[in-house]
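So the structure is just underneath, and the comments pick up after that.
Omission of a single protein chain aside, the complex is shown with its protein chains in their original locations.
And now, subunit A:
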Amino acid sequence: MAATPFPARQFSRRSVLRGGLGALAASAAGVPLLSACGGNSSGGDAKEMSFWNFYGPSDDQGPQSKWFVDTVEEWNKNNDVKVKLRYIPGKDYLNGTTLQTAFQSGQGPDIFLISPGDFLRYYNGGVLQDLGSALSDESKADYLPGLLEARSVDGKVYGLPMEIEPLAMYYSEAAFEKAGLSEADLPKTWDQTLAVAQKLTNGKQYGVMFETQPGYYQNFTWYPFMWQGDGNAIKDGKVAFDSPASVQALKFWGDTIKNKVAPRKPLGDGGGDVVSNLGSGAVAMQQSGIWAVADLRAKAKNFKYGIIPHPTPDGGKPATDLGGWAFVANSKGKNPEAAAKFIAWALGSTDAAGVERQRQWNTVVKTNVPPRKSVQQAADAKGAFAEGALKKFVSEIAPTGKPEPRFPPEVYQPIADAIQACQLNAADPAKAAADAAEKIDTFLKTYQGAPIS
């Protein structure tokens, strides 16, 4: 949908409900921006804060749920302002309506989790709290370069990342052996990927797999292929999507389907679900994130696999996307100051307990690359990255990564449509890229929020 500038007349929700339509149409501008709706916009000092998340306390009481519960318990023991967890199942949190309707009615949580794709929407909505005053300089300096910048506007930090999740290609050792292939055949380029995938494809198995379901996740997994050719969707505030880099990346994904070496519909939860696809033998190579190491460890212990960096195009450079969610505080919540303090404490503390809490989350209950240097060192000391896939992720793959872009929906959607059309509907990549660029350009011309990167 093209963005059209609307006349700047503000009304509050209450006045809508109170006045009825006729009165509304008649009454002119000037009602101050809604402040009475739900929470306290000036920041209250309530003694209890809600923390919505998709980890705990969950029914399965797993280690990730337990980390959330324990962290909150620890905080509540030592602080007057208590935190109360509310668990929202992942599917509803990601694609559902709970969070959106809560914010729309002014009843948003005090603390919540946010993905890069949602960051600008919430920032531009004016509900993200500046965490700066709660965050020590030592803590800021501890984060790897670029991570805080991706969650900052005008130098102010609005979210603390809890993890880094890079992407790579997973492959099944058994599938390679069966096809008479060895480690030397692991693809380094796009052309090699298509050729090897051909050899790995048979009546029951596809050679390679990328996500095919439309959504934020698919875009996230596609961006590295665009970056490899030095392309981007937006550069210096202007659209840059219509470039050879985007076109060749769109074409590459389309070729995997056109050559019939990749499935059109993955199993289980889709592209990120390695156990259901690679693990079941349905595909021989699959792009996925670092979380799959933990998934395979838990659900397919005996499955033999390896990882390689994303193959690159001719003359391209290695690239990966550094996903990862962040804790953010609601500036219109019941106690934004305390919420900021909680976040800085839970994720950013540089004391021994704080580092250990982060080490637990990133390398014990989950497999991530820790976003902080001190935590990486502590994990290294415990041998977390000594061998195998995790070693490769930390030493070889993550350093080639960029933080996941914070594109608002109006930028994300045209790109998603281009990916879908080229991958699954044999559309012309050059035309798809040009169409998407035009839509993004139209949007950027009237966009007034924080810088898009």
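Just so it is clear, a residue touches a chain if its C-beta (ideal position, glycine included) is under 8 Å from a C-beta of that chain, and two chains touch if they have at least 3 such contacts; residues count from 1.
Methods note: contacts and distances are computed from a predicted model.
Looking at the choices "Regulatory protein LysR", "Sec-dependent nitrous-oxide reductase", "ATP synthase subunit c" or "Multiple sugar transport system permease protein", the name in the UniProt record of the chain not drawn here is "Multiple sugar transport system permease protein". Considering A:Tyr158, A:Trp190 or A:Tyr206, the position touching the chain not shown turns out to be A:Tyr206 (whole complex). Contacts to the hidden chain, counted on subunit A, fall at residues 1-2, 4, 6-13, 15-16, 20-21, 24-25, 29, 33-34, 37-38, 95-97, 100, 103-106, 121, 125-127, 203-206, 212-215, 260, 263-265, 267, 282, 409-410, 413, 417, 420-421, 423-425, 427.
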